[in-house]
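The complex is shown incomplete by one protein chain, all other protein chains being positioned as in the whole.
In this document, chain identifiers A and B correspond to the written order of the chains, with residue numbering beginning at 1 in each.
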Amino acid sequence: MTVVACLKWVIPRVDDDDRFAGISAADQSALEFALLSARPGEDVVAVSAGPLGAERALRDAVACGLSRAIRIDLDPRASSSAVASSIASAVAGARLVWCGDYSLDRGTGSMPGFLAARLGIGQALGLIDVTIGDDSMSVVRRLDGARREIMRVTGPAVLSVEGSTARLRRASLRGVLAADNAIIDVIAGMSSPIDAVDEKPYRPRARALAAPSGTSALDRVRSLTDAGTATQRSETVVLDPPEAAARIVGALRDWGYLG
Amino acid sequence: MNRPDANDADVIVVGAGPAGSCAAIAAARAGRRVILIERGPFPGSKNMYGGVVYPRILDELVPRWWETAPVQRWVVRRSTMILSETGALSVDYRSNAWGQPPYNGATAYRPDFDEWLSRQAVAAGAQLVTSTTVTGLLRDASGRVVGVRTDRPDGDLTASVVIACDGVNSFLAKEAGLYSATDPSNFTLGVKETLALPKHVIDERFGVRDDQGVDIEILGGTSGVNGGGFVYTNLDTIALGVVLKLPKLAAQKKRPEEIIATLKAHPAIAPLIEGAEVKEYSAHVIPEAGYSMMPTMVTDGMVVAGDAAALCLAAGIWLEGVNFAMASGMCAGEAAAAAVARNDVSAKGLAPYTDKLNATFVLRDHKKLRKVPGLVLSDRVQQRYPAFVTSVVERVFRVDNPQPKPGLRRIVRQERKRAGIKLSELIRDGWTGLRGFG
Partner (left out) sequence: MTAIDRDTNWPEISFEERIGTAEFRIHERAHIVVDGDTCRGCSTRECVVACPANLFVPTSDGGILFNYENCFECGTCYLVCNKEGAISWSYPEGGFGIVFHRT
């Protein structure tokens, strides 16, 4: 069996080059968990889908004690789906696949989900805490509204972690020297059934507004903004504290905020 | 003595700056196993300077270096500027020949230049290890240096010779006892701003085109703190900064960035940089005192090169460091390789390094100009002469009709007195300068 860490090689600032590139804190955590979660005799493999420069990140990972490193030769702009398809074909049969929760550049966080689907294994994504046991792992996932979900992972799964979950070990000097000559397997990337055609920053669509009514500028501004007109969203009541509390709880329940 | 082939390397070079990379190139070319250790994530990432490099010394190590070196602009104009409170006197020389091979000076970013140079070392066969800080020396029972300790787990490395190119703070040279004491007045602090402007604006303001560049050294304009200033043109940025004598800076109660701000507001400087955006602020210490502060260069199993050996020339009109670093590194690499080959890496076996430095510009320039750094940073040159010289020139060029033109001798005498400079001091400094500049 193998344990896999997926690492994304990113150049954080637009006007920088390879020298300033690296992997995110989340990916470093993923690599550390891959090393920690491997059972005796299991291989730990790092995979990166990206250009030649990504091999430096893979060498750094090898220096930390990997069994093998694979670079999937893929355009850095390839879609999450294409990346997931390529990684899935490279690491089929893996027991655990660790990823950062989302990349520093695109940041959709969708690759781990695609990857679990392609591999046909479970997923536990966006983890903020991981406890590795002998037979299973206890992991904690962040939910909306400051809630937490605690899960047990017993079988093959894709796990994505936040950056603060683990600090990557420091590679030994011998490891670093040896990694210089490590062989990085390079395989061709795959296309995917779903592909991003274009990617651009979000821009709200323009919406046509009817000209406001009113004779004076002030009236027109009022009609545009609803300023000074009573809305139905607020209500002032004067009540004793216990009644006020009951009223607030009732209102919250009516509006669907309380279960 | 260890068997040399049991060592991790023949030569360990600490620091992949210009000295370290040239040392690694020279030692690797001589067939030695070389490990080059750099504490930054890539070579050059910790390095900062004014902005001009004189790479002719590379002719030997990297033939036709100018075809691949990451140069911003080739310097075709050099100015020395003396600033008073509101006036400026410039001596400006232009030679478009400097913009053709084999070139003279070039502006370059150190993260670019040093990284490029380290790649030449790797191509020559050296093994480069980055993100690794050397924390100390390994020594045998006799005290001979036999390797280095790094901050990585399992981080000791052994070698026949260690070449310390670990920069101005050289903890290794200090640990080896090669410096007698650290005197803050031997050092200056360099602070600069990399200021972004469109290329065509820089071309127009500085009167250059294409890849031509300008080098301006400034005396005065440092808010009364002994030191100097500089303005250099990169392709689409301007490097503007000041060099400040450490004890004076601390005593004058002026912060470095305030001194830069004052220089930027000087009427002779402000129009050059108007509208520019601060792209990067940076700082570094410079071993300014030259020959008088240099350490012992050689000990058993170790030599020192570059800034670590205080091989930085700050002699007023000449501000050079990278070329001295590269040359000393080259000599160190050659001497270390030869010592390993002869199986004598004692201080005596490594002594040819010092001989080489003495035989080349590296120490000859420093010896010849050894009085100049002190003179340039002296209180009189710093505090009184700029105002004196600019007011003399101001009166020479001012047309006060209907007053007749005054005699030059009288102007000089009057302005000298006004600046509070004794004739005897002027003559003595002039003589020191004449002799110092040779």
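One rule holds for everything that comes next: a contact is a pair of C-beta atoms (placed from the backbone, for glycine too) under 8 Å apart; a residue touches a chain by one contact, two chains touch by 3 or more.
Quantities reported herein were computed from a predicted structural model and do not represent experimental measurements.
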| item | value |
| --- | --- |
| Of B:Leu246, B:Ala335, B:Val392 or B:Ala419, the one touching the omitted chain in the full complex | B:Leu246 |
| Contact with the hidden chain (one of B:Pro184, B:Pro406 or B:Gly420) | B:Pro184 |
| Touching the absent chain when the full complex is considered, from B:Ser21, B:Thr150, B:Ser328 or B:Thr354 | B:Thr150 |
| Sole residue of B:Ala9, B:Cys22 or B:Met48 that reaches the chain not shown, by the stated touch rule | B:Met48 |
| Selected residue (touches chain absent from view) among B:Ser160, B:Thr237 or B:Thr299 | B:Thr237 |
| Absent chain, residues of chain A that touch it | 16, 20, 170 |
| For chain B, the residues touching the chain missing from this view | 39-41, 44-49, 86, 109-111, 130-133, 135, 150-152, 168-169, 171, 182, 184, 187, 189, 191-192, 194, 234, 237, 246-247, 249-250, 252-258, 261-262, 264-267, 270, 274, 278-285 |
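The rule is simple: only the chains that are shown with their structure count from here on.
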| item | value |
| --- | --- |
| Intercentroid distance (Cα basis), chain B paired with chain A, Å | 46 |
| Residues on chain B engaged by chain A in the complex (per definition of touch) | 8, 35, 41-42, 45, 111, 115, 127, 129, 132, 150, 152-157 |
| Chain A residues touching chain B - in the complex, by the definition given at the top | 19, 22, 170-177, 180 |
